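Have a look at this one.
Moving on, here comes subunit A:
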Amino acid sequence: MAKVKSLAELKAMREKLQSNLDLREKSNDPDSMVQVKVAMATCGIAAGAKQVMEHMMEKADEMKLKIVFTQTGCMGYCHAEPTIEVKVPGKDPVVFGHVDNKKADEILSKYVLNNELVEGIIPVNYETIS
Partner candidate 1 sequence: MVKLIIDNRPVEVAEGTTILKAARQAGIHIPTLCYFELAGMNFENKPGGCRVCVVEVEGRRNLAPACATDCMEGMVVHTNSARVLNARRTVVELILSDHPNDCLQCEKNGDCELQALAKRLGIKEIPFKGTQSTYKKDCTLSVERDMDKCVMCRRCETMCNKIQSVGALSAINRGFNAVVSPAFEEHLGDSSCVNCGQCVQVCPVGALTLVDNISDVAKALADPTKTVVVQTAPAVRVALGEEFGMEPGTIVTGKLAAALRRLGFNYVFDTDWSADLTIMEEGTELLGRVKKVLNGEKATLPLFTSCCPGWVSFFEKNFPDMLDYPSTAKSPQQMFGAVAKNFFAKKIGIDRKDMVVVSIMPCLAKKSECAREEFAVNGNRDVDFSLTTRELAHMIKQFNLDLNEMPEEDFDSPLGSSTGAAVIFGATGGVMEAALRTAYEIQTGKTLPRLDFTEVRGLDGVKTATVDFNGLGVNVAVCYGLANARAMMEEVRNGNPRGFHFVEVMACPGGCIGGAGQPYHHGNSDIIRKRMEATYREDAGKPIRKSHENPDIVAIYKEYYGEPCGHLSHEQLHTHYYDRSTKVEVK
Partner candidate 2 sequence: MTKIKTHVLCCGGTGCKASASDQIIDEFQNILKEKGLQDEVQVIRTGCFGFCEKGPIVKMLPDNTFYTQVKPTDVRKIVEEHIIKGRKVTDLLYLDPENKQHVSDSKHMGFYKKQLRIALRNCGFINPENIDECISRGGYEGLGKVLSEMTPQQVIDEITKSGLRGRGGAGFPTGVKWGLCAKNKADQKYVVCNADEGDPGAFMDRSIMEGDPHSIIEAMAICGYSIGATKGLVYIRAEYPLAIHRLQVAISQAREYGLLGKDILGSGFDFDIELRYGAGAFVCGEETALIHSMEGKRGEPTFKPPFPAVSGYLEKPTNVNNVETFANVPIIITKGADWFNKIGSEKSKGTKVFALAGQINNVGLIEVPMGTTLREIIYEIGGGIKGGRQFKAVQTGGPSGGCLTTKHLDTAIDYDSLMAAGSMMGSGGMVVMDETSCMVAIAKFYLEFTCEESCGKCSPCRIGNKRMLEILDKITKGNGTMEDLQELRNLAGVIKDTALCGLGQTSPNPVLSTLDNFWDEYVEHVVDKKCRAGVCKQLMHYEINPEKCIGCGACARVCPQEAISGEKKMAHHIDNMKCIKCGACHEKCKFGAIEIK
């Protein structure tokens, strides 16, 4: 390990290292951030939820979006797996069904970024799962 030679170097190093701790930093105050919950029960996994989640995490990083991704249990919409719940601060959570990579990109770029509606919302009297 080369020595850190200045404050600027130290700060640059922090920038670089920070992503490792992002997940923890984000969890300090999740309510101020966009939260995405991916239903990851057997049905969800079978439908490809895991792959979609990973794709979405990468995409969010690319887009420099601060999003807290969590896995949750079955939301009860097995017919529409993979399902994800998106909660934008100050708004009610919204559940999307049949989310594939393409849909995921759309959710991020339209709903999260620009607050545009995206097809595939499951409209329900809905209470979030904890």
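Candidates were picked such that all candidates are chains of the complex that A comes from, given by their letters.
In this section, contacts are C-beta pairs under 8 Å (C-beta built on N, C-alpha and C of every residue); 3 or more make two chains touch, one makes a residue touch a chain; residues count from 1.
Just so we're clear, the structure is a prediction, and the values are computed from it rather than from any experiment.
Peer 1: My understanding is that every option belongs to the complex but just one is in contact with subunit A. Which one, out of 1 or 2?
Peer 2: Per the touch definition, subunit A is in contact with 2.
Peer 1: Which bits of subunit A are touching candidate 2 when the two form their complex?
Peer 2: 1, 3-7, 9-11, 13-14, 17-18, 20-21, 23-24, 26-27, 30, 38-42, 53-54, 57-58, 68-74, 130
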